[in-house]
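Before I ask anything, let me first share the structure, which is written out below as structure tokens.
The complex is shown incomplete by one protein chain, all other protein chains being positioned as in the whole.
Order of writing sets the labels: A, B and C. Residues in every chain begin at 1.
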Amino acid sequence: MKAKLDEEYVQIDQVDWQPFPAAFSTGGIRWKLLHVSPERGAWSAIFDCPAGSSFASHIHIGPGEYLLTKGVMDVRGGKANGGATAVAPGYGYESANSRHDQTAFSVDSEFYMTFTGPLQFIKPDGSTVAVIGWQEAQGAWAALAAAA
Amino acid sequence: MKAKLDEEYVQIDQVDWQPFPAAFSTGGIRWKLLHVSPERGAWSAIFDCPAGSSFASHIHIGPGEYLLTKGVMDVRGGKANGGATAVAPGYGYESANSRHDQTAFSVDSEFYMTFTGPLQFIKPDGSTVAVIGWQEAQGAWAALAAAA
Amino acid sequence: MKAKLDEEYVQIDQVDWQPFPAAFSTGGIRWKLLHVSPERGAWSAIFDCPAGSSFASHIHIGPGEYLLTKGVMDVRGGKANGGATAVAPGYGYESANSRHDQTAFSVDSEFYMTFTGPLQFIKPDGSTVAVIGWQEAQGAWAALAAAA
Partner (left out) sequence: MKAKLDEEYVQIDQVDWQPFPAAFSTGGIRWKLLHVSPERGAWSAIFDCPAGSSFASHIHIGPGEYLLTKGVMDVRGGKANGGATAVAPGYGYESANSRHDQTAFSVDSEFYMTFTGPLQFIKPDGSTVAVIGWQEAQGAWAALAAAA
């Protein structure tokens, strides 16, 4: 017999920020991993993004939803380039297969995001750099927390 | 051929609060519906909960995740009764089949939640009052927004 | 650290058929529960449906997919009533919130189905008889297997 999964709670302000891997971001983005779901391959995290920071090009393998709690986030190039410019408080739904060539922060920003499935980081030609899912996120987070 | 779904963006502070149905809450809870996903049966919303408000007894049919951005939320009776007491900023994962007999707010609070599947509101004996999923949430929201 | 879930394998012909609960079917339907997923609330089973058998009225809370390997299955009243009449080998996708007032078998039939989320069995007025998900299915199956 399989058991119902346990509920989880994280007191966010008692968890230290860790640097988000430089292979996938620039400008000093930090994160806190809040949850991973091995069965669905889902994971949730909160990100602290200084003015001028950005994420490397990636595709959302499954749907992702964000709540921007502070600042401004240009998604898919921002509104000026056909994407979205989120201004806190803003909510976004990034559907499965959404390609984010530029996710950039013009001011200090913070957002919470739930991911179903991995992020596929890509080169300009679409070839794969890395597929980062719950397991890789959990491993990276554990290594960062241990080193801190 | 089926198309990739569109991305969505909601400027949260440009959407008016609506009263959450009194059949499922007391004390003046208000909400903004941010997204519904017909295929997965998922939906996302933000809730404004005055001091003294609470949600009626319910079961989470699928997993739900919340970000408490303001205030205090007692889940499953609160920490004093074996549940969790979330204090902003707090994150919670409510696993599939979690039963919430009491979700109460002792101070003015606000939280964002992503739901996969419906809420099954129940009587004390466990019998079903109503099953409220993306379709019911969307219908209720549209009616409230039209009446406002 | 959470672990990757284990793979599972079931040798179907080494599992005995059990009667499907009479509260939810008539005519001698039997089943084998093959898998439950506590995190997603998903479950999978194979059903043996004699000529003249049928399932009680229900709503699929999440999407379900079936492979009819033998016989004929009238879904949503059958093709004559605007539904589908599946003839083996047939595949069907029943989207979230699909209401099945009649699922009937005119000849001896067998089908395999994957469910995401529960079945909400209902009365003609739409009120809920029972919400049967992975946990209830697992409990019923364990009781049947123990009694056999």
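In this text, a residue touches a chain if its C-beta (ideal position, glycine included) is under 8 Å from a C-beta of that chain, and two chains touch if they have at least 3 such contacts.
These numbers were taken from a predicted model, which means no experiment stands behind them.
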| message | Can you tell me which of A:25, A:85, A:103 or A:120 touches the chain that was removed from the display? | response | A:120
| Touching residues on subunit A - with respect to the absent chain | 38-41, 61-63, 95-97, 116-118, 120, 127-128, 130-131, 133-135
| Where the missing chain touches subunit B, by residue | 1-5, 36-40, 135, 138-139, 142
| Which subunit C residues would touch the chain omitted from the figure, given the whole complex? | 4-13, 34-35, 37, 40, 44, 46, 63, 65, 67, 69, 75-76, 84, 86-87, 89-98, 112, 114
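What we mean here is this: only the chains that are shown with their structure count from here on.
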| Centroid spacing, where centroids are CA-atom means, of subunit B and subunit C in whole angstrom | 29
| query | subunit A to subunit B: how many Å between their CA centres? | reply | 23
| For subunit B, which residues are shared contacts with two or more other chains? | 40, 63, 95-97
